[in-house]
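Each remark here refers to the structure printed beneath this line.
Here the complex is missing one protein chain, while the rest keep their positions.
Letters are used for the chains, namely A and B, taken in the order the chains are written, and counting of residues starts over at 1 for each.
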Amino acid sequence: MKQLGFHFNAKKCLGCFTCAMACKNMYHQPTAVTWRKLYNLDDPIYPYAFRGFYSLACNHCETPACLRACPVGAYAKRDTDGVVIHDQNKCIGCGNCIRSCPFGAPQYNEELKKAEKCSFCWQRLDQNLEPACVLSCPVNAIEIIDVSTNNMEPTQAPPGIQFPEGFPESKELNPSIRFTLPKTPDLLCSGPFSTKIAKAKKDNS
Amino acid sequence: MSVKDGLYQVFRNVCPRNCYDTCSIKTYVADGKIQFIEGAPESSFTDGGLCVKGYSYIDRVYSKDRVTYPMRQMRQASGKLSGQWERVTWDQALTTIAYKIHEINKKDGSLHGLCLAIGSGNHGITNNSPEGMMSSLGYTTRTVGTPCWPAGIDAQTYDFGEMWCNDPEDFVNSKYIILWGVNPAWCSVHTMKFIYTAQEKGAKVVVIDPVFTQTAAKADHYIQIKPGTDGLLALGMAQFMIDQEFIDTSFISEHTLGYKRFNSYLQGTINLSDVSKTCGIPENEIQQLAFEFATTKPATIWVGYGMQRHTNGGANVRAIDALGALTGNIGKSGGGVRYGHKTNRIFNYFAADMSAPESVNTLGTGSNRAINTNKLAQEILDAADPPIRMLWNTCRNPLSQDFNRPLLEKAFKKLEFIVCVDQFMTMTAQQADIFLPVTTLFEEESINVAYWHYWLGINEKAIEPIGECKSNTQIAIDLSKKMNELYPGSCTFPTDLSPDDWIEKEFNDAVYTMYGITSWKELKSGSKRALIDPVAWKDKIFDTPSKKYEFYSKSAKTDGHKALPESFPGRDSTMPYRVLTPHSKFAIHSQFQNLDVMESFNPEPHVSIHPDIAAEKGITDGDWVRVFNTQGEVIVKSRVTNTVSKLCLVLYEVWFKNHDYCVQNLVDDASSDMGALKTGSLGVAIHDQFADIEKVSQKRPGFPFKFWGQS
Partner (left out) sequence: MKPVKEIPLVLLTIFTQAAIGLSLWATFFLYSYPDGIYLFTPVIPGVALVILTVGLISSVFHLGHPLGGIRSMGNLKFSWLSKEILAFGVYGVMLVTDLVLQLNGVSSLPIQVLVCLCGSVALYTSSRIYRNAGYPALNNFIPLLSFVGTSVLLGLGLLNMGFLGFFVMSTEVSAVLGQTLFWTLIIFTVIHFLIPVYWLTGNRVMRTTSVNHFRSILFWTRGLLSIWAIGLFIFSNQNPTLYIFWLIFIGEVTGRVLFFNHMAHASENIGKSFV
């Protein structure tokens, strides 16, 4: 069955917050609510502070914790593409989905006294338009993939790691997200520079 | 949010900020309100996406902090501003202003007491109207120059005859890219995709920067250079290239001037081990870099604006330009030394170009008085006969962004009357007598081009002005009406043109030809790219006196510079650490960071310090510290990070509405070496600033237990 998800390319991601702001531009959530968030990667994961990021929203899991936690059935998973939708008309604001999702996707809207989360811009999807975040990314670090056709194996690297370091390993939920890991620059020249070799290389080229 | 069901009216806008990217915007309006905006897909540069700042525009337009009616601040009997603001009508505000202008004219017999301080806050071409408004009143005082990029412009002018560079979309053809002192991952996010494409096609990307920037994190190699030694590194590379015969001799002999002199200077003066020591880069890395750059074709360098904001900044750029010429990478697709360009600045500038009223002309008082915009504080204090009495401030926030803030505060006290045209109660607006609320890009008509990419876009009025806001042009029109009502014949600014007329009058055949259009109205269906070759200097005929690339520039010598791109040391350090005040990713100068939504992403300012400095000073991450020098201080929280070098303290120059934070307390107005040739004033050595740091309070070991835990 078709299952849409995000491929987040941390190698490309600039940590520029454009995706998060593009989401707010589209849906005007209250200031404290952000459907898409940027997470700064800590030292053991990326060795330079505030230079490596994960940009995450809802992972539209195969077995969504939110859908299972919600007592009023406000969550639904679309048959057509596996997108997990939260129906705010049904929501009673119990907060159970917020507690249950290990990825922090559902958030509490203090103004509406209800939960809400990333919708994968399903209304836009249905009109063949890209989700706001995907469209906004200046370097295409967020892409839509169909994880069911498995052009990206969960363990295959690169691209497409499902549970990189710094991301909750909730296997039973099977989040529909794949990552490409960030990289660091190398040393330009590790040993002494050899003019001879350089000359030979130049002559050969 | 569906787009196709005709719920929205779609308008064309262009982001008018002082930014490389100058994005084309599609604005979706329903019920007279902007519902959302998108990057315009027609522009292959913007390519459907904006940036974090662009996408915050809705919050800016409808911000609860926005001032949407004119206000007046009362002065105490002593002349001091009272801090008491009251709402006034436009008529009251303009009448007060008109009285003051008239009073100055009467007292001084000229309007030199009226100074226009216009900055880069809105680059829309019709936003030159404040200049026109001043000219239409008579001869006033004008701030001349720019703090942005002048030293580099002059450097490129000496070398190439003009600042001009390849289209950024041409990065994809490069095989070797040096990003030298530039951080596009923050300051030109839309260029990154072209750099990535080059990388995917096998190009190597090297970042040279004193800070491990976000761009450095995306590069193949990163070289941490000591600030201000960029020119010396380039000369070291040049010397090594020549020595090892990695140069393009045919390009040099056919298209350059003064190679022999340059070479003899290099061989006589430049010593790689000294270069290595001064720049703080191992010799083998310099050799490898020079080798790779010289032997990978085509190779290109993007010269950032930061590295020319030094007392030797122009010389630094000239030395880097020379690398492009030595390797024959000039005039090539995927090559070039890229800095910026002004090839598309061919509009009529009608809004700026007004003539003084006849009454003034017949008096023959002559011309405008020019003051150096980069030394605004000192110039205001020094101006005499007549002194500067009144400041008209628009598109600018000097008390946040101009240099030597303590001196500027003093200078502002000397002014009798300040008009501030803005959207928010900025640091400058707080010191004004009259606040005039100005429209955002969505509430006015304009035209925009970039100094980086080659796209031209129209900026339509998408919504009615919020509250009583007026565009700069409308303010000029209304002031003109008021002046002529009170003092007939005192202002020539045209009052009868429609918004379309103002656009129409900026266009000419040259523009139409460049963009392949017959009417500016064609831009309503999307931005257009200039129909010029993406490669600068393709014919290798340069605009220098010799028509060649000039290693040896007589013009430079005439202007008092070295004829060759010689290196000389930058400003001496007076304090232990260098202060760098680069751009934040959340703001452009004092714009955007003040919005609630941006504050939620980036809540407070910080100073980045290297772990070694932190250890030495007993500072831990998050401690309150005082960064200080003889000019002033900034008290801010520390962020201990390995992304800055041991030599530097990094503070991002932004305006937080909820923090008393201004980096200009630490930055003085020392000039850079060049800039006067093309912009009228020398640039500023923004990055040749020094300070010390200390922990402000002995942080008490906090109560080790919490009651509620995390929340």
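Keep in mind that, in the parts below, a residue touches a chain if its C-beta (ideal position, glycine included) is under 8 Å from a C-beta of that chain, and two chains touch if they have at least 3 such contacts.
Everything numeric here is computed off the predicted structure, so don't read it as measured data.
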Filtering A:A69, A:I144 or A:L181 for touch with the omitted chain leaves A:A69
Could you tell me which of A:M21, A:L41, A:V84 or A:I161 touches the chain that is not displayed?
A:L41
Mind listing the chain A residues that contact the chain we can't see here?
39-42, 44-45, 53-54, 56, 65, 67-73, 90-96, 98-104, 108, 112-114, 165-170, 172-173
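By our rule, only the chains that are shown with their structure count from here on.
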Geometric centre distance via CA averages, chain B-chain A, whole Å:
33
Residues of chain B that touch chain A when the two form their complex
1-4, 36-39, 47-52, 55-59, 185-186, 189-190, 192-193, 196, 206-207, 212, 214, 216-223, 244, 246, 282-285, 287-289, 291-292, 295, 585-586, 596-597, 600-601, 639, 641-643
Of all residues in chain A, those that touch chain B in their complex
12, 14-18, 20-22, 24-28, 31-32, 34, 38, 47-52, 121, 123-124, 127, 129-130, 132, 135-140, 182, 184-189, 191-193, 195, 198-199, 201-202, 205
